[in-house]
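With one protein chain removed, the remaining protein chains of the complex are shown where they sit.
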Amino acid sequence: MTQDNLLSIRNLKVNFRLESGERFEALKGISFDIPKHRTVALVGESGSGKSVTSMAIMQLLPSNNTEVDPASEILFNGKNLLTLTGSELRAMRGKDVAMIFQEPMSSLNPVFTVGDQIAETLMLHAGLGRSAAKKRVVELLTEVGLPDPAKKAGAYPHQLSGGQQQRVMIAMAIACEPKLLIADEPTTALDVTIQKQILELIAKLQKKHGMSVLFITHDLGVVGEFADDVVVMRHGVIRETGTVKQIFDAPKDAYTKALLNCRPHLDRRPMRLAVIDDFLREGGYVEPAERQRGYLPDDEIILDVQGLGKSFESREGLFGKHVFHAVKDVSFKLARGKTLGIVGESGSGKTTVGLTLVRLHEATAGKALFHGKDILSMSPREFQDYKRRIQIIFQNPYASLNPRFTVGQILTEPMMLHDIGTNQHERLQMARELLERVGLPENAMFKYPHEFSGGQRQRIAIARCLTMKPELLICDESVSALDVSVQAQVLNLLQDLQDEYQLSYLFISHDLAVVKHISDQVMVMNKGEVVEQADADDIYLRPKQDYTRRLLSSIPQGWVNEAIVAA
Amino acid sequence: MTATVQTAPGMAAPVSKSLWALGWQRLKRNKVGFISLWVVSVYLLIALGGWFNVVGGNWLNEIAVPYAPPSWVGASGADVMPADAYDASGVESSAPIVTLARQEDPIGKELTEAEKDAGRYKVEEVKKRESLPFGADLRGRDVLQKTLKGTSTSIFVGIFGAVLALLIGTTLGAVSGYFGGKIDDLLTWFYSVFTSVPDMLLLLSFAAVSGRGITTIIMVMALTSWTGTYRLVRAEYLKLKSREYVQAASAIGASHSRRMFVHILPNISHLLLVQFSLMTVALIKYEAILSFLGFGVGVRQVSLGSMLAEAPSELVQGYWWQMLAVTIAMSILVTAFSLLVDALRDALDPKVK
Partner (left out) sequence: MSAYIIRRILQMIPTLFGVMLLVFTLFTLVGGDPTYILAGKHLTAEVLANLRAQLGLDKTLPEQFMIFVRQVLTLDFGTSWSTQQPVSDIISTRIGPSLTLTGSMMIVDLLIAIPLAAAVAYFRGGLTDRIVTIACTVAMSISALVYIIAGQYFLAYRMEMFPVRGWGDSLLTNLLVYVPLPLLMGLMVSLGPDIRFYRSFFLEEMNHDYVRTARAKGLSEKTVMLKHVLRNAMIPVVTTVMMSLPFLMIGALVLESFFGIPGMGNEVVMAVNKSDFPVIKAVTIYIALATMLFNLLADLVYKLIDPRVQLK
């Protein structure tokens, strides 16, 4: 690593002044280099300071509450970016250093055409005239692989899909041939197949233009395939720096090791997933035995869904109606103590399936036999008793707990509604036991949801379901919003609970690796229909449908060499 | 953010704070907001005092000569009308009140009754004062007392009107937004009918058909100003009913009313508080205009608006103190209320944490 460095960060310290007057140290003096023509991945979980680093390079941090330590340096070609004047800074932004963001939809101005927004950069930095810029825009859009670029240049952001919007953002970023491209979680909001395309596009452009790329991500998996160097961050400090080979083959830092192992892998399925503590404590991590998955012939089927359908109607024209079929003819069986995973990309209808089963949406077709009784055709009064037995955990741990209830209230409410426990004292006692079971301290009872982290909140949501001792738990993207290390903990918890209470799970997720890890059987959905359904190992080893194969090949494989070896 | 301002971090055990408690903490940090809160509290006390006649209860007593100037101005402040221009013992006095001359017949009866009533108070009066702390009005009533009582009336009209409007708007908005469908169509129709007619026209029409008096004004204002709250609450319920915590409540078997009032309502309570404060300010201003146009409080009642109604003719004669008193009282009240609204909005915004 003695090549020319394009960007060198030296002892970067950033503090945020909080409203309460306290200071939060976002970056505690980090140093790393971005060599010319190389891709550096900055990996970390939420709160690691990775995005703050990228914003600091672009100087886009809010000036009113940010303090950058005066001794910090961000050297770009030897020049300290932190001491640039306003106009020097503007000349640098978009020209030498360009940036793409996580949410392409909100990052584009909704009222200008995408062509205009790209042209704006060209006219500003490359000094092109309007018509020359227009021509160049079409070339750029062609380069980033937008279909029908001449026409799409006149489109507004909302008329493009998420992947297309991100392509536009990339076209805008590379418009002035920047030397450094900063990509801040550019694929996190996208479906896995689109993610693969965007990653390939960035890699291709990096080579073609000889740019350096700073790739910021929480997912170590996506890094392996195209980064040269990796920087691992946690809590505002750098834990480890090295080439991709070093990081993946011989990680030194315990946290890096943990990150590499926390994520479920497609090729193995340990009894329990590794968690960070496994690596930080002495003795290191010993991989547990493999877990066997799949339905057995004598499994007791508790839920039998037949021909489930859900359509939405919307108005069209003067008297017309437009019918949208979110779910079409979905059938599956779920056995006691087993997990059925439903995977699909956005718009596949997987979430709608879950919601119709707890009747948060009313199904428009089909039956769902729960212990032989159709829960979809029941009267609401009749279904009330079944609510206890079928529970759901949602995706967003920040939205699924009522912010004005204490944890105690959240946990005792379902017991009160279903007459579980004879008095409030007994209920509180049960709530305390459950809190302990899901790994939260007893004093959490009197706290409010906002005092907990995402993972803890998801534990509370799980505990809420457990108060009713359900037989079937629907997990709707329940671990998708969590950091990988927290995700592993929650997955382990779900697994333990299944082993202990013989719970059946309907596990809905877009994440194939997670689904593979936790499911006995997997159902792949696309555009409201079932594509394929089989035992978990079967579907991953021997996919029968093209769509399944495409999904599987889009999963980030970690480091490339490893993937070759595995293949 | 576990440490509070007062307790040193690390010293006290972390105390759990509800969102309200956190909001209160943020409000206390905001100096302007906190001072405003105190000012508003003082006004509320005055209003309460006025309601129970502890404050400004004697405003009807004609204790001074007509248009007695404020004591800090001196008797030469204005050309004072001769004291005997007004028949002090007059049971049959012919109501020579300039400002009320424009009033139409229907209230004539009340007016004479008011005179009689006022006459009764005056019997005990011995000597008229030449000046008062803030001057006197046409009939020698203490402007200070009158302003206190008037402020009290105005605040009560504002607060009760706002409470009523909030009640109507919240109930209809909650039902509309939560249930949707036919009932939503019906209520939205109701809403669009009310918003198709300008507020002021509606206010005047309501006021015209239902006679004068504080109760009428409160009813009239509530009936015309529930629409803003309806729209706000409907939109919030529409949004929150599909929030995951409400769906989770449905999944654990909570009834519709429990979801509506136990789960959703507390989560918009901060918006309702802001809406309530905004509406109170607006209604205090509306009351002034209504009273001024002659659709406001009754003759034997006083409000900031009815006092302002007397101002133009006084001003021409050079008696400016009543108007000044009202302006000061009202401006401080409304400024404090508005600043408090701003502070509340910042403090209770769940986005900042």
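As written, the chains take the letters A and B, and residue 1 is the first residue of each chain.
Throughout what follows, contacts are C-beta pairs under 8 Å (C-beta built on N, C-alpha and C of every residue); 3 or more make two chains touch, one makes a residue touch a chain.
Quantities reported herein were computed from a predicted structural model and do not represent experimental measurements.
Among A:E25, A:D69 or A:E103, which one is in touch with the chain left out?
With A:E25, A:D69 or A:E103 as choices, the missing chain is touched by A:E103.
Looking beyond the chains shown, say which of A:N64, A:T85 or A:S379 touches the absent one.
Going through A:N64, A:T85 or A:S379 one by one, A:N64 is the residue touching the chain not shown.
To test your reading of the contact rule: which positions on chain A touch the chain that is missing from view?
Touching the chain left out of view, chain A contributes residues 58, 60, 64, 90-95, 98-99, 101, 103, 106-112, 120-121, 124-125, 156, 158, 169, 172, 314-318.
Considering the whole complex, not just the chains shown, which residues of chain B touch the missing one?
Answer for chain B: residues 104, 189-190, 192-198, 200-201, 204-210, 285, 288-289, 292-295, 304-305, 308, 311-312, 315-316, 323, 326-327, 330-335, 338-339, 342 touch the chain left out.
Please note the rule applied: only the chains that are shown with their structure count from here on.
How about chain B: which of its residues touch chain A in the complex?
Touching chain A: residues 1, 3, 5, 9, 16-19, 26, 29, 243-254, 258, 263, 266-267, 350, 352-353 of chain B.
In their complex, what parts of chain A are in touch with chain B?
Residue list for chain A touching chain B: 18-22, 355, 358, 360, 384, 387-388, 391-392, 394-396, 399-404, 406, 413-414, 417-418, 446-448, 450-451, 461, 464, 468.
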